[in-house]
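Only a single protein chain was left out; the remaining protein chains are all shown in position.
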Amino acid sequence: MLSHSEASEKFISDAERTDWHDETLWFVRAKRDKASKVLPEWEAMREHASQIKDHTLANLGEYLQAFEAKAIANGIKVHWAADAAEHNAIVHSIIAAQGSKTIVKSKSMLTEECHLNDYLASKGIDVVDTDLGERIVQFRNEAPSHIVLPAIHLKKEDVGETFHQHLGTPKGNKDPQFLTEAARQHLRGHFLASEVAITGVNFAVAETGEFVVCTNEGNADMGAHLAKVHIACTGIEKIIPKRADLAVFLRLLARSATGQLITTYSSHFHKPREGQEMHIVLLDNGRTRQLADPKYKNSLKCIRCAACFNTCPVYRRSGGHSYHQPVAGPIGSILAPNIDKKANADLPFASTLCGSCSNVCPVKINIHEQLWFWRQDLMEAGLAPAGKTIGMKLMAFTLANPAIYRIGGSLLRRFSALLNTSLNPWYKQREMPEAPKESFQEWYKKR
Amino acid sequence: MRVALFVPCYIDQFYPQVAVASLELLEKLGCEVVVPTEQTCCGQPMANSGFASSTAGCDANFTQNFEGFDYIVGPSGSCVLHLKEHHPSEKIRSSVYEICEFLTDVLKISSLPAKFPHRVGLHQSCHGQRGLRLSSMSERNEKPFSKLEDLLSLVDGIQISKPERADECCGFGGTFCVTEEAVSVKMGQDRIKEHDANAVEYIVGADTSCLMHMEGILRRQGSTVQVKHIVEILNHA
Partner (left out) sequence: MSARDQILGKIEPLEPIKHPGAFQGASEDFDFQASLAVVGARVVTSSELEEIFPGRRRYDKTLDGLSLAEIEVLEIDGEFGVAENGAIWLTEEAMPHRVAPFICQHLVINVKKIVPHMHAAYEELGKVKSGFGLFLAGPSKTADIEQSLVIGAHGARSLTVVIRS
């Protein structure tokens, strides 16, 4: 697996595509700015949403139990999964009881986190992703590169070729309208044929036992309402206390994500329809561990709008796949190390700590501060790349001792030309600063 | 007013003219400026690399040099933010100022004997802007303000322009600039492109580290655009 920096270098080697990726996502950020700036109450809403989430996390156990009781009373079957394996086994057992072999699934980053598709495939069950972007990447055997815009790393030519191969569309046709129509026809068949539909969950309301799923395409609803069995998969952090709390979250979510006023469909599933089975799977998978750590607890406030992706100057220029995790971008970089420190030790360093993410976040997650905390934790866990620890200790020693610092500084200036080498990553595409004869302190002493 | 001048290590070694301008400017404005001569570094390079646990020696040295002052002023938003957020001493945290905020908030200057008849592009360094709130940010729905622009507007003859993305990061990011070399350089090139579109002669900012990064790219490109720390302009007669 390539590290973030290696994968980024590869991504950037196609300069034209990198510029396109950067500009396209910046445009989404600009739409978000416009949508947020027409509301004078925007910052107050962020604060309000943040407080609701803080309050919920402080009482998560109670709210989960309240949700469970209400949902059961509504006729929804509630399942709990401690980790990804349990989650997948639960989903499989529900499908197996139904005897279904083909399943439709709308966007759920949680099922990506659990690698549900691969698991079900190993059991002979074919999952059809129905979100257009997800279907595209599924055809290509790729992972989504963005949690809201899964195929944003692809150009229409790529999609045209993929659809030509998988759906038999004419070679060379790359018209988004035409390709979307082809997907519509192709997926309608699956919607009508599938007996089980899996969806994600945007919000689960403790007060009512209902859950809300937001899409623009209508694919979650098409699947869920036509299937005999609806399985909704959610992380335990998606709970909110009251139905009225949805107001502020729905106002923030789409505006932050794409600059839309609201997603086209915000569906409130309260009870199964007559004759339907409705299940909800509540997943932990490390979330309780995060909750218990005051440094990282706030990351559980995330509503998955991806505003932090779109604003991140690093994400825009490195692409989602460089993060080698289902959830990329700044939020992914603070979520992933909680699941696997070693595999994700590079991610908190894939940031300049510019702080843009924390300030676009609609629920005020201190993302860049958590990146900083993760850096400390990862280094303390001994996960520094070779040579870094000794280099840092040497630097710390030098800078703690003024006399050594002065000698070191003067040597560095005198021999700085030696750093003009290909071994110096700075020098690869940048000149070194010109070394002055005197340091400031040397000048000051003579003043 | 008695002021201790904090000169970040890389400015001391590679950009002494920024420290000289800071010293002269503060003196010009009537401050009694003391330069603690045993100072080295704020500790940020280690801390942002995940080695905050190794900065005790650096922190102690900083305290030793600066704890006797009520105003510690430095020409680097990033270093100052690090001290404000992470230095163990409360006295240090509450006494340290980035030089622009010191000029606007403490000295409250309303005029300057400065002249710089050039076209300059303003670079907003992230830690100064979002961390120290030297100016409003595009992410938030807030009233626009800018301490840097307020100060530059006091300079005679200057023409200020802003890049299209007025507060996008330049990609320096401390050790990020070498560990994530490709992204870092691409970010810097993109900033420069927007300044070039404004036909600037100088890129000006309040953080020499960002300027050093962009200068490295400019010089490799063979560009005639120069970088300047804002104090060099405010001190320019």
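Per-chain numbering from 1; labels A and B assigned in written order.
Everything that follows uses one rule, which is that a contact is a pair of C-beta atoms (placed from the backbone, for glycine too) under 8 Å apart; a residue touches a chain by one contact, two chains touch by 3 or more.
Since we're looking at a predicted model, the values are computed, not measured.
Taking the full assembly into account, the omitted chain touches A.
Among A:T288, A:S416 or A:Q429, the one in contact with the hidden chain is A:T288.
Within the set A:A151, A:A232, A:L383 or A:M432, the residue that contacts the chain not displayed is A:A151. Among A:L60, A:I103 or A:A345, only A:L60 touches the chain that is left out of the view. Within the whole complex, the absent chain has one touching residue among A:K271, A:K295, A:K341 or A:K388, and that is A:K271. Although one chain is not shown, part of chain A still touches it, namely residues 24, 27-28, 39-41, 44-45, 48, 51-52, 54-55, 57-62, 64-65, 74, 80-82, 86, 130-133, 136, 149-152, 154-156, 159, 176-177, 179-181, 183-184, 187-188, 191, 208, 210, 216-219, 221-222, 225-226, 236, 241-244, 246-248, 250-251, 258, 260-273, 282, 284, 288-289, 291-292, 297.
Basically, only the chains that are shown with their structure count from here on.
For the pair chain A and chain B, the distance between C-alpha centroids works out to 32 Å. Here chain B touches chain A in the complex through residues 7, 9, 11-17, 19-20, 23, 35, 37-41, 43, 45-58, 60-61, 126-127, 130-131, 137-142, 165, 167-169, 171-188, 190, 212-213, 215-217, 219-220, going by the rule given at the top. Taken together, the chain A residues at the contact with chain B in this complex read 4-5, 8-9, 12, 18, 22, 26, 33, 36-37, 39-40, 42-43, 311, 313-314, 317-318, 348-356, 358-360, 372, 375-376, 378-380, 384, 388-389, 392-393, 395-397, 399-402, 405, 409, 412-413, 424-426, 428-436, 438-441, 443-445.
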